[in-house]
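Just passing along the structure, written as structure tokens.
The complex appears here without one of its protein chains, the remainder shown in place.
Letters A, B, C and D mark the chains as written, and numbering starts fresh at 1 in each.
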Amino acid sequence: MMEHVPISHVLMVTSTMFFIGAYGFLTRRNLVTMLIGVELMLNAVNINFVIFDRYLYPDQIEGHFFALFIIAIAAAEAAVAIAIFINLYRNIRSIDVEKVDNMKY
Amino acid sequence: MSYSVTIFILILPLTVFVLNGLLSNKLSHRLAGWLATGSMGIATVLAWLTAYNYFFQSSSYEKLIPFQITWLRFTETLQIDMGILLDPISVMMLVVITTVSLMVFLYSMGYMQGEKGFIRYFSFLSLFSFSMLGLVVATNLFQLYMFWELVGVSSYLLIGYYYDKPEAVAAAKKAFIVTRFADFGFLVGILLLSYYTGTFDFTKITNPENAAIAGMTGISFMGLSVLTLALTLIFMGGAGKSAMFPLHIWLPDAMEGPTPVSALIHAATMVVAGVFLVARMFPVFSFHAPEALDAVAFIGAFTLLFAAIIACTQTDIKRILAFSTMSQIGYMMLALGVSGYGSEGLGFTASMFHLFTHAFFKALLFLGAGSIIHALHKNDIREMGNLRKHQPITHIVFLIACLAIAGIPPFAGFFSKDEILSAAFASNPIYFGIAALAAGLTAFYMFRLYFLVFWGNERTYEHSPHESPVLMLIPMIVLAIGSIFTGFIPFGNFVSSDSQPLQAHLNVTVAIISVMMAILGITVAWIFYKKESLLPEKISNMSGALYHTVVRKFYIDEIYLFITRKIIFNLISRPIAWFDRHIIDAFMDFTATATNWVSKEIKGLQSGQLQHYGYIFLSGVILIVLVMIFTNT
Amino acid sequence: MGVSELLLMRHEWALVAAVLLLLIFEIALPENGKKKINFIAAILVATATIIGFLPAEQGTLFGGMYITDPLRQLMKNILNIGVVLIFLQSVHWLSQDLYKDRSSEFYMLILASLIGVNYMISSGHFLMFYLGLELTTIPIAALASYEQFKSKSAEAGIKLILSSAFSSAILLFGLSVIYANTGSLYFEGFKFSNSLINVLGFIFFFSGLAFKISIVPFHLWTADVYEGSPTNVTSYLSVISKGSAIFILVIVLFTLFNSIQLLWQDVLYATAILTMTIGNLFAIRQQNLKRFLAFSSIAQAGFIMLGVINASALGMATVIYFIVVYVFSNLAAFGVIQTVGHASGKVTIDDYNGLYKTNPQLSLVMMLALFSLAGIPPLAGFFGKFFLFTAVAESGFYVLLMIAVLNTVISLYYYLLVVKAMFINSQENPIAPFKSDYAMRISLVICVAGILVTGFYSPVFEYIKNLCETF
Amino acid sequence: MLLISLIVIPALTALAVMFARNAQQVKTLSATGMSIQLIQSFYLLYEFLKERSAGNSETVLFGNRLEWYPSLHISFDYGVDGISVAMILLTSIVIFTGVFASWEVKDQAKEFFASLIILATGVFGFFISLDLFVMFLFFELAVIPMYLLIGIWGSGKKEYSAMKLTLMLMAGSALLVVGILGIYFHSDVNGSHSFNIIDLANQNFPMEMQRIFFPLTFIGFGVIGALFPFHTWSPDGHSSAPTAVSMLHAGVLMKLGGYGCLKVAIYLMPQAANEMAWIFLILTSISVIYGALGVIAQTDLKYINAYSSVSHCGLVLFALLMLNKTASNGAVLQMISHGLMTALFFALIGMLYSRTHTRIVHEMGGLMKVLPFLSVCYVIAGLASLGLPGLSGFVAEMTIFVGAFQHPDMFHRVITIIAISSIVVTAVYILRVVGGLLMGPIKNEEYNNLKDATWYERLATVTLIAAIVIIGIAPLWLSDIIMESLGVILR
Partner (left out) sequence: MATSAIIFYTISGVMILFSLLAVTSRRILRAAIYLLFALAGTAALYFMVDYQFLAAVQLIVYAGGIVVLIIFSVLLTTHINEKLEKPTWGKVFITATLALGGLVLTLFILTNHEFVLGTKPSAEATVSVIGERLLGYQAGGYVLPFEVISILLLAAMIGAIVIAKRNATKS
């Protein structure tokens, strides 16, 4: 039901979302908000898969499944990531990414 | 008798060298000494026998090669052989070397008695004799060069015999390095010559019909024919060994060695190797490179006068003799330089003749000087006087030698010098003038020495001087006999440039002039030095700076010192060493430091900030995409 | 689908079984018998490895989702051996009181990651590839934070999981673009053309893999994570995780993207130079040995790219062969670091001063490992590196070769620094002599044997080469 | 089999040494192993001469080819020609004496001797192998133990020197890798590539290829042959290395450079060699004269010897670049001669140092009086170094000069004369040292109590001197077997 929207417009949206996510990942100092950035990026990718499925290969649903699995993995990743955040918080009482630089050079 | 026995003339001293060298802690002094002297005795007998056979048992003096092996092969044509070449000059040299060596060996038995390095001394001395003998019998240039080097090193070892004396060490070093420098020229000369002729063999090179040699005159290099260049370079080697100006500076210093060594090496034998070399190559010089021969004559004449002048002012007995040696070798070189070939070869014969007689009387002079030094333990003639009382026999033989060198008939020197003067006279009046003047100077400085040492006032000596032991006197007496009588040998019959007998007649005009000069010189010396007088001092004061220049040997040493110390050491070696450490090596180190520096500078890349990592990640991706898009389209 | 077909997947089955058995043991074993879990884990994974070595056919399963052939099996076997070694090295560490309650989790997570590795290598579909990739990473991210009381460990975990998530997002974006253009995510019948959009897709995709391999500029996480993680996890990251990524990169590049070979050769050309150089330049200055080995492994990745760039059977063979060598060499080095670390708590190069005097055997092992990494004959590393150079020379990239060989000189420099510390330097309080545990020794002996033998025993390489020829 | 045992024996010795129980055993084992090695080498020479005189004119003798990496055409090809035999002989003499020269190493003797012998193994392997890969393998094998040997048992700035030496040599071998691989991939032996030198020699590599890979190979080997300006590892390395290592390094390892240049660079890429010789001739003649002049300003015995090695080894490369048989023959002779005498030098320097605890020339003096044996040996070494006839140096240098003079053009002439002039400079610095060190008055009272050489020191020095003298007196046999092989190499 999206015949009237050219694919390039959808791609603009997803790409924009993707880079907004990247921007978030690269600027936010709180680890959790960095994770939000990543989720946005993954979300953009998901839309991409779905859109390509629908626009270019309407007879397939490979993109659909890919998106499905990405969602699952994103969840798992988020879970582990958050576990690690909390562990860090227990150690240094902060989840500021700029303070996570004990190891450098 | 077969000539092949000549090989033993070489092997005997070599064996002694090895034995004495290896067993220097095991042998007793006496045994080692007699071993050396005995072997040298046998060698001498063999040499005389060979000479007898060669000169009197065969009609023509052909070049004989009784022994030859290949030692090293360079190319198909070029190879070094080791062999023995007998021809008049080499046989003559064999006789001279073995005889003088034997005398010196005997003399040393007395002179060196009780020295700690006695065995080492004989070992080195034997090495020298071996090398010198090998040099004169060399069949080819390269063999000659090898023994030439060996002679040099034995000279080095013997000059440095008193190795705890810094002067001796320095002198030895200087002698070796200066001659090495000359040998550099020699070697290049050999290489040049051999490249064009394709051989080192004397028999081929000196063959006047050798086409390759003639061809070399056609190839020119910087305005000179290659052959002239090669021969000049070879002569450079000879000049170094024979202490010709300007490569003479090592010889006076070489007197730091034991006196018998000076007698053997630095008077009678080694220093005439240069003369021998030119004589050996004489046909080539004479036929194809007269320019090179001119150089020989010029250098010879110059050195002749130059050394004679310096000799007049020296006070060290051995140094006087050393300058005298240089001067006499100058005579020999001059004679060779002015000589022609074949029937015009008077100069050649004269040169060889003088070499022969000079060996006797100069060796005698040195042995005499040694006898004096042995008695007094000092070298300065100003501290000597009236020794004729204490050392009568030494006095007599020394006088004989002085007369011989001064050219007073009928002593040996007169005849040989007369021939040289004749040859010079025939060739170029200037050379003759120089030679005659030098004859007078020779007489002067020798008798100056003689009068100062044996006459004059009695000095106070630490312990009373005594006559030398018999072992030292016998060789002196033998040599004295030689100095008296060798002049009468009809030398031209045996040794000549083309191996044909050459009749040399006494040139009366020349003879009178030379004898007059000699007598003049003796008279002046007599006036100046017979009694203590102030005259010499006055004259030297009058000439002032000139005199000082002469005393300081025309500052040649200083010039050398300047070149080596200041220029080579300070301006070349040190800068190179510095350059190597601080530029080249520093560059290598710099690559390391630079790497480290870069490593340090870029460490900020790894900031520990996760977001920086992500930033670089993303920009990396974008950059690669950009680059790839641009390169792919 | 019959049993015989399922047997094709025996690597994965065996490992899954191992995980489950481990779970059962964990539950069944009494509290005071927990130490046995270490040995059980080692035995289980060793069994799985041996099963992996049984001869097998090639084939595809699940309609192309899963591909297996002797070469892939070999790759899996190589990595399985590595894991066996890591497990052996972990025994002592996990017997400590602090960790013994959680030791089985460690093994399970490693095994889970290993299953991911196996699936990734055998993937016949980009989804499988992606799942394998994530399965490889996520458990390891958890393990990086395994040492809960060390903030560095948590930091390592954070850096790993976040950068990995970031990179997978980029990789996925690339994949989505690729999907747009090809319409299929199955490897079979994958057709790829050289168009602008594909360049974009490929490079986004490549960067995700390059991240795992630590290719510059995607390498920055490496050093921090290696330093902060427990040493065993670091070994796993540097050997297994990196090795598997390289394997799959080779497979993907050689089979799927061979149509744009010129393009990826260009990309690799530039990144290989950067990787070697940057890795070396950073390694020079390191004090912490784990960090040091991190940069060294970055540089090694650069060298490995020399084989990949060759784009033919030779290149593939040299890469795989190098990984074999690398497994032994790197694990030997990490083994020593680990056992020294546990015995003394010291991990910087300066701490190793005079180690040879007190612990000669460990020092020798370390030296052999480092020399092998540096490519010194007659150790295996020499052969490995030389063959990589051969591969790049075959392609005619002599300038690259030149840069690479000069980089080996730099790398030799820092390896020698460690050797110098152990053998030449001395200090007042060197690490006291100690005895390492048996499991560690066994693993080190195996590593050393591998380092010594792999080079001389040419059939190893010949076998790999043959497999690559037929791949 | 004979050749295989040449590398097996030292390898086994090194292994056995690692399992020795005390220093005495270590030394006994090493000495035994290296004696066997020495005997073997002489036996090899004997067999070689026998084969040759029986008319066997194959390029290499006792050779064999053991397949190793068939897919890369790597095989363990070995075999010897005259040059290799000569070099093997040199190596076994030097390592034999090296063992005795390090008799007093007490600190970690086991490791020391093992590393030393591993190094020698590498050298032996290098000389017998005909496969570029294997050759390279042995080459690096010979270089690496050097790091530990200098780093652990060295003196002075040992760590710096060891690192510098290793890195520079490895940089050289890095170039070699490129060169070897370039050769390999441009070869076409029956449709495939080859590492085998004999096969490769029949290839006519295109000129463009040779222009790139000749310099790489030449410089690669040249670095270890102390080619200017890549020689700076040598002074530092030698001055810091322990005695036996200096001996082995200067005596043998630096010769790998010359050997490699001849047998790989020049042999395989003759046209490029011909075309580019002039560049390297200039560099090497700089090496020769620069090294020699550089020595004069040095005061440390080891630096003196190191720079003089630069000069002498420069002469080796210089001669090789003359690209004719005579000069190359001279080069090989020079390698052997320099190997022996520099080993002798370093052995003596080590022995003097262990007594006087200094290596600065002007701090010593008059040692002849207290250490007559060592001093005489030193003088002999010096004389060999300055090219005294009757000692090996003369033979080698003269062959080089005669050979170099076979080029009649101006450039070669001038450059040869420059090189020849080094004999003067050599004399200068040798005599300076001999004069300052051994002669003159004793400068330090304590030196009066020094003990002269012990039996093992005598054994080491006498062996070396004997070799120097034998070659110096009777060089023909050696020169002939070398010349024969050169006939093949310089077609």
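The rule is short, and it goes like this: a residue touches a chain if its C-beta (ideal position, glycine included) is under 8 Å from a C-beta of that chain, and two chains touch if they have at least 3 such contacts.
Computed from a prediction, not measured in an experiment: that's the story for all the values here.
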Query - Displayed chains contacted by the hidden chain, counting the whole assembly - result: A, B, C
Report summary line: Given B:272, B:335, B:495 or B:618, the correct residue touching the omitted chain is B:618
Query raised in the report: Residue-wise, where is chain A in contact with the chain that is not depicted?
Result: 1-5, 7-13, 15-24, 26-30, 32-33, 35-37, 39-40, 43, 46-47, 50-51, 53-62, 64-65, 67-69, 71-80, 82-87, 89, 95-96
Query raised in the report: Hey, which chain C residues sit against the chain that's not shown?
Result: 1, 16, 19, 61-66, 97-98, 101-102, 105-106, 108-109, 112-113, 115-116, 119, 125, 127-128, 131-132, 134-135, 138-139, 141-143, 145-146, 148-149, 157, 177, 180, 186, 195-197, 199-200
**Report entry** Residue ranges of chain B at the interface with the undisplayed chain
**Finding:** 611, 615, 618-619, 621-622, 625-626, 629
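Just so it is clear, only the chains that are shown with their structure count from here on.
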Query raised in the report: In terms of CA centres, which chain lies closest to the overall middle?
Result: D
Report summary line: Counting C-beta pairs in contact for A-C and for C-D, the higher total belongs to A-C
Requested in this report: Go ahead and note the Å separation of the Cα centroids belonging to chain C and chain D.
Outcome: 42
Report task. Quick one: report the Å distance separating chain B from chain D, using the average Cα coordinate of each chain. Result -> 36
Query raised in the report: How big is the gap, in whole Å, between where the Cα atoms of chain A centre and where those of chain D centre?
Result: 65
**Report entry** Junction residues of chain D, two or more chains touched
**Finding:** 167
Report summary line: Multi-chain touching residues of chain A, meaning two or more other chains, are 22, 25, 34, 97, 100-105
Query - Every chain pair meeting the contact rule - result: A-B, A-C, B-C, B-D, C-D
Report task. Spell out the part of chain B that touches chain A in their complex, as residue ranges. Result -> 603-604, 606-611, 614-615, 618
**Report entry** Complex interface listing, chain C residues touching chain D
**Finding:** 317, 371, 376-378, 382, 386-387, 389-390, 393-394, 396, 398, 401-402, 405-406, 408-409, 412-413, 416, 419-420, 423-424, 458, 461-462, 465-466
Query - Contact footprint of chain D on chain B as seen in their complex - result: 70-75, 78, 80, 142, 145-147, 149-150, 153, 156, 160, 163-166, 168-170, 172-173, 176-177, 180-181, 183-184, 187-188, 191-192, 194-195, 568-569, 572-574, 576-578, 580, 584-585, 587-589, 592
